[in-house]
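The complex appears here minus one protein chain, its other protein chains still in place.
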Amino acid sequence: MSAAPATLYDRIQAVAAEYPERRSAILPALRLAQAEHGGWLPPEAFREVAEALEVTPAYCHAVASFYDMFHLEPVGRHMVEVCTNVSCALVGAQQILETFERELGVHAGETTPDGEVTLRTVECYGGCGWGTVVAVDHRYREPVRPEDVPGIVRELRHGA
Amino acid sequence: MGLRALLLEHADARDLTQLAEYEAVGGYASLRKALGMERQAVLDELLAANVRGRGGAGFPMGRKASFLPKPDETTKPIYLVVNADESEPGTFKDRELMLRVPHTFVEGIVIAGYTIGASQAFVYVRGEYLTEYEVLVAALEEAREAGYVGPDVLGSGWGLTIVVHRGAGAYICGEETGLLESLEGSRGQPRTKPPFPAVSGLYASPTLINNVETLATVPKIVEMGGEAYARIGVENSAGTRVFSLSGNVVRGGNYELELGTTLRELIYDIGGGIPDGRELKAIIPGGSSVPILTAAEVDTPLDFDAMAEAGTMLGSGAVIVIDDRCCTVQLGLRVAQFYMHESCGKCTPCREGTRWMVQLLRKIEDGEATQGELDVLLDVCDRILGNCLCPLGDAAAMPIASYVAKFRDEHQRHIDEGGCPFGGESSLDGVVAPVDQHHAHMRGQIEVPTHA
Partner (left out) sequence: MSAPELVTVTVDDQELQVPKGQGMVETALAAGIEIPVFCYEPRLGPPVGACRMCLCEVEGLPKLQAACTLTAQDGLVLRTARTSEKAAEGQDAILEFILLNHPLDCPDCDKGGECPLQDLTFRFGPGSTRMQFPKRTFDKPIPISPLIALDRERCILCYRCTRFSETVAEDGQLVAVNRGAQSVIATFQDEPYRAHFSGNVLELCPVGALTSTTYRFRARPWEIQNVPTVCGLCPVGCNVWATTREGKVARILSRNHPDVHEGWLCDKGRFAHEHVRAPDRIRTPLLRVRRRGFEEVSEDDALDAAAEGLRAAEGSVVVAFSGAETVEQAAALARVARKALGSHSALLPDDWDPGLDAFRAPLSAIRDAEVCLVVGDDPVVERAPIVDLWLRSARRAGSEVVTLNPGGSVPVAPGTAAQVCASLREGGKRVPKELRATSERLREAKRVALVWSQDDETGGRHVGALANELHEGGGADVAVYVLPRAPNGRGVAAAWHAAGEGDAKPAEEGEIGALVVSGDEAASDPRVRELAGRARFVLTTAMFQSEVTAWSHVVLPGTSYLERDGTFVNLEGRPQRVRRAVAPPGPDELEWLSRLGERLGLDIAPWAAPGTAEQAELPPADEFAWSQPDPQVSAGKSAGPGLELVRFRPLFSGAAVERVPQLAFQRPAPEVELAWDDAQTRGIAAGETVAVSSNGTSRELRARLNRRLRTGVVRIADEHAEGFEDRVQVAKADA
């Protein structure tokens, strides 16, 4: 597994080999495809995964649409996810969200016009004791306070 | 009672993610010991320890393991599936274990695997836990090289391969049969039981499913012996648990406590109490799925039976502290939104009922509900309870019903005063729940009007 084979098809075969039944590899396969397609799953992605796992594109779409981490519409190069479940909300998640919305100029669920950053709200991310939890490009920041937000946005915009 | 480190022993002093460090404090000795025993003998220790599942349902671990056929009684492979999908709101303890004592966890998996004669184990890790996944995989790699995991564990002739499988964001995949469906490559919708996983689980083979923390206790049990372990904690609630403390409390975080410690000790002595000089209003003692407790019930001990007496549950050990700034209708709305968002959509009462609850609570919060609709809300909860395919429906209905029951007058005021008595000052005011951003937009579908 270490030396990743070239094509998506071959990489999916490699993952599938770890399971008693190949279909079990559909989540890893979709994850690989999503990475390949810039963070979301266009129709081609489903066709590719379907061929590799010998299922139908419809089946892959059915599975992907069940899970929150697969995106069926284009997303930004960066992803900011703010937990707004009870524990984080009790300690001010909505202020954090509002600050991000102000700084980025988009609402939750939207992507900045330049296609750089997608802002989402998410259900409990499992960092409740250190709320508010924010995942920036899938790495947790805990806790995030309103004053931290501008720095995070700058970091994303200028990689600084 | 109080703090007691068994699972997290030495974790403050040393970097136990390193195999050498773990071995230096006796790591994997329990595995050696277990491999020297008959399978049944190890199982007897687990039975004696009387450890109840740490995932939520609290079913005795040893008993569950004893339901599986013995390796010589079945032609099918036997599987061990580890539930590391930790998604119950308020819960973040499994994550702590995977990050800080991954080898304890792995050792527990291997011993449990040996006990039931499994050939393969799958660890279903919540997809969002990326760092945790990396730490776990690294630890597994070390363990493999050292021969603790693999085709021939420590030359015993018995082998166990472990696959770490990442989820992709669906709370329902924490439910054991939903998890199995997901692991088999389907949409993670729960199955009807029977057949139970012990008989027909993963790929229709005998399967033992346990939570991360449950398995992490196994090395200690083997080390101390079941009976000695059983003496820790209180009757029917043996051992320690890692409690996730969150909400309006000074020092949130994970604390490993001997079972039987009271909420007061945890919240005030250990957690430093309520910040900003606010008043304690309510406590959710076991994750968002369990009925709520009022401030008056803060002396309830954290053990299975005591919680049952108080009309709630220990659940996943997630203690959410709520101070007097919180409007319990908004709390109900936010919790209901979570369950609507996570309902798998397979069975009718859960799919339709959770959505209806959200609509009703939104209306109550906005002060537009009639008296009748408050009763409809309770009735909807009642009509979901016990009628669903899996426990998620109950997990949605029970808390909401308890909020109305315990804070009835607050709900009543929303109706009488035609609005939220907190007048925009509630700590949960304006909370934005995830809109269904990830959902495939179907041609002609008009968004479900759930939140205004």
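Just so it is clear, A and B label the chains in written order, and each chain counts residues from 1 on its own.
Note that a contact is a pair of C-beta atoms (placed from the backbone, for glycine too) under 8 Å apart; a residue touches a chain by one contact, two chains touch by 3 or more.
Keep in mind that what you see is a predicted model, and the values were worked out from it rather than measured.
J.: Since one chain is left out of the picture, which of the remaining chains does it touch in the full complex?
T.: Output: missing chain touches A, B.
J.: If I consider the whole complex, including the chain that's not displayed, which of B:A65, B:V242, B:C344 or B:I415 touches that chain?
T.: Checking each option in B:A65, B:V242, B:C344 or B:I415, the one touching the absent chain turns out to be B:C344.
J.: Among B:S316, B:Q330, B:T354 or B:S426, exactly one should touch the missing chain; which is it?
T.: Counting the whole complex, the residue in contact with the absent chain is B:T354.
J.: Of B:A65, B:V149 or B:C388, which sits in contact with the chain we cannot see?
T.: Once the missing chain is taken into account, the touching residue is B:C388.
J.: Out of A:R22, A:H61, A:H78 or A:R120, which touches the unshown chain?
T.: Checking each option in A:R22, A:H61, A:H78 or A:R120, the one touching the absent chain turns out to be A:H61.
J.: Which subunit A residues touch the hidden chain?
T.: 43, 46, 55-59, 61-62, 65-66
J.: Name, in rising order, the residues on subunit B that touch the hidden chain in the full complex.
T.: 170, 187, 191-192, 340-349, 351-356, 359, 363, 373, 376, 383-384, 386-389, 436, 439-440, 442-446, 448-450
Note that in this section only the chains that are shown with their structure count from here on.
J.: Applying the document's contact rule, which stretches of subunit B touch subunit A when the two form their complex?
T.: Listed in rising order, the residues are 77, 86-92, 95, 120, 126-131, 163, 165-171, 182-188, 203, 244-248, 252-254, 284, 288, 318, 320, 322-323, 326, 331, 334-335, 338, 341-342, 344, 427-435, 437-441.
J.: Quick one: in the complex, what on subunit A touches subunit B?
T.: That would be residues 18-28, 30-31, 53, 61-63, 65-73, 84-87, 89-94, 97, 108-109, 120-131, 135, 138-140 of subunit A.
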